[in-house]
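The complex appears here without one of its protein chains, the remainder shown in place.
Residue numbering begins at 1 within each chain, and the chains themselves are lettered A and B in the order written.
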Amino acid sequence: MKMVDKGGEKLLEIKDLSVRFHLNSGLIAHALGQDLKTVHAVDNVNLTIMKGRTLGLVGESGSGKSTIGNAIFGLVDVHSGSIKFNDKEILSKGKMTDTGFKSKAHFIFQNPFSCLNPRMTAWEIIAEPMIVYPDADRNIARRVAELMDAVKLPISSAMKFPHEFSGGQARRIGLARALALNPSFIVADEPTSGLDISTSATILNLMRDMQEEFGLTYLWISHNLDQVQHMSDDMAVLYLGQVIEFGKTADILANMQHPYTEALVSAVPTIGGRGSSKKKIILQGEIPSPINRPTGCYFRTRCPYVQTNCATDEPELGSKSLGQLVRCHYPL
Amino acid sequence: MLLEVNNLSVEYNIGKMSIPVLDNVSFAVGAGEIVGIAGESGCGKSTLGLAVARLLPETGAITNGQVLFKNRDLAKLSDREMDKEIRGNEITMVFQNPESALNPVFRIETQLNDFLKFQETDGNRRTKQERRRESIRLLTETDIADVEARISNYPFEFSGGMKQRVMIAMALSSGASLLIADEPTTALDVTIAAQINQLLAKLVSTHGCSILYVSHDLGLLSEICDRIVIMYAGKIVESGTVEQVFGDPIHPYTKALIAAVPGEQSVGNRLSDIPGQVPPLNKRPVGCNFAPRCPFAFSECLERDPDFELKKKSHGAACFLEKGA
Partner (left out) sequence: MVNGQRKNSDTTMVPETGGQDKAAVVHMPGPLAQQWGKGRAVMAGVWSSPEGRLGLCIVMFFIGVAIFANFVAPYDPYEQSIRDRFAAPSWAHPFGTDYLGRDILSRMVYGSRTSMYVAFGTNILSVAVGVFLGMLAGRNKGNAIDYSIILMFDMIRSFPQILLALAIVAVLGPSLTNVVLALSFTLFPFYGRIARTQTLSLMEAPFIKAGQAMGVGTMRLMGRHIAPNIMAPILVAWGMEMTNMIIYEAGLSFLGLGIAPPGASWGNMLRKGLDSIYVAPWMIIFPSLVLFVGMLGFTLLSTGLRIGLDPHERRSED
């Protein structure tokens, strides 16, 4: 099933992506006769990100959302599937090939401090992409100054080490580094994690400004639905490695079709409640282990609307209304 | 009032410096009430929770004020008295990190057994079987599935949400009248956090205990709390019922904070961010702490520090603006 293409350019296309982690694969486990346990972190995921738009990836633990981000940048081995950037395949036999993708895309990690080398100054951190991909016409010092300016970091702090900055400032260093090579695509994994409300607001505003000024496309990975609602144009909801709902953010939130989406939205607390018409749905039970997933529909163990065939038949991604995909036998 | 905190001030002494972390804080918690303490990092909300339970680190000290719990001033009690009579009996705490109360090398049933044993006085010693039954009852009450089997698990076999339930069960077992919860669901998944918060609310109605809920998540506090206190740089800047504070905020900081949270109302627009930074606690400005960042500040704000004043019935703020921002 394809999303309706409004004539926009496809920047990133993920097809049938699967990522698996094997536990007990070492020699000793083998000798002890332990079963090979496989974590199906990402299971046949299809996603399309259009140029200039923001796709929000929403899910809880075990959903695979961070793993997808890692897979795009070759940080985990891919079991099967393809990832195309600007129509060029960037994977080969499960590993990333060197197509210069990394100079046109950047990954922003969760914790604002730990993604910065504690023994490098802010200057060196921001300059690093320019050293990895050198360009004779470029004056690095000048560019670093430009970048610090773009993210509103005082240039006098260029020689400081990461631990001398506040959380919001450390995040900005990461953003300046992300912009260094004028990328077209940025994957942001929980970019405001660990930040206060007001600092988060500043960073969100900054990232929106960056998107407008530099024509960026974002893959926004977050568990925070409010943030995703605010920032993203399109949204994909993940559960245990599968996409269970996909479409425009506004459409999905106005008309949730998957029971999990409904429960997720209902569970996110908002100031003043989320419209009195929506009842509060509290799911029972725990998120199943990604090693031992339920048969049939993975969500059936917690679904308030579960029916008998949900345990035997695996639902496919289907379309009940135009432009919205949902993986459910009985969409709402 | 179950708990009445009056003019509480707390300082941390690090080396030669003494840093005021809480400055003249006053609020109250009634029986069966959930009161939220909200604020960003560094505002002192966690310190407030610790101070009430008298669990401040060695470097911290209550320098002024009272903590009246059932009309006893906890600030004046010795550590030993707190241990024997208050902590674990009347006041219990639930922390952010679900692992914090559980020893990883002992089974859950062993830990619960020890915990219950500790609460017994010589008069009513129970047998191990009785304690096991009690443990099962407590864990069932906190909605842990399959309790009989899982009670013999080790903590690592429990998920984050389940560990928090064990913490809550332990807190309940003492029959405490005040539960101090410091970001209990921040480390949990959204749907699990919703379960835990629903559980806490249920316990308030069935057990009649009160909760002092410390969190930075305004949405969460607005849904679960009856009343809320907003803190900034060690002081209370606004307090009132949830409807009052979120529906009609008085203090400019409260307004700014609410406007900074993304959601339905902010789609497509910029979020309102607050320029500047929280002042370092040992270098606070003369006058109102928030004045340097306040869009409504006028000359008096830079000279005098406003006291907390009730502007409407039970809704007050520490601000010179007459009718609020």
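Please note the rule applied: a residue touches a chain if its C-beta (ideal position, glycine included) is under 8 Å from a C-beta of that chain, and two chains touch if they have at least 3 such contacts.
Because the structure is predicted, anything quoted here is derived from the model rather than measured.
Contacts of the undrawn chain with the visible chains, over the full complex, involve A. Note that of A:S92, A:N139 or A:N182, the residue touching the chain absent from this view is A:N139.
For the chain missing from the display, the contacting residue among A:K95, A:K152, A:K280 or A:K320 is A:K152, taking the whole complex into account.
Residue-level contact of chain A with the missing chain is found at 70, 73-75, 102-103, 106-107, 109-111, 114-121, 123-124, 127-129, 131-133, 139-142, 144-145, 148-149, 152-156, 158-164, 177.
Note that only the chains that are shown with their structure count from here on.
Spacing of chain A relative to chain B, judged by their CA centroids, is 32 angstrom. Across the interface of their complex, chain A is touched by residues 40-41, 145, 159, 161-162, 189-195, 197-198, 216-220, 222-224, 246-247, 256-258, 260-264, 266-267, 270-274, 277 of chain B. Of all residues in chain A, only 60-61, 166, 196-202, 204-205, 208, 223, 225-227, 229-231, 250, 253, 263-264, 266-274, 282-287 touch chain B in the complex they form.
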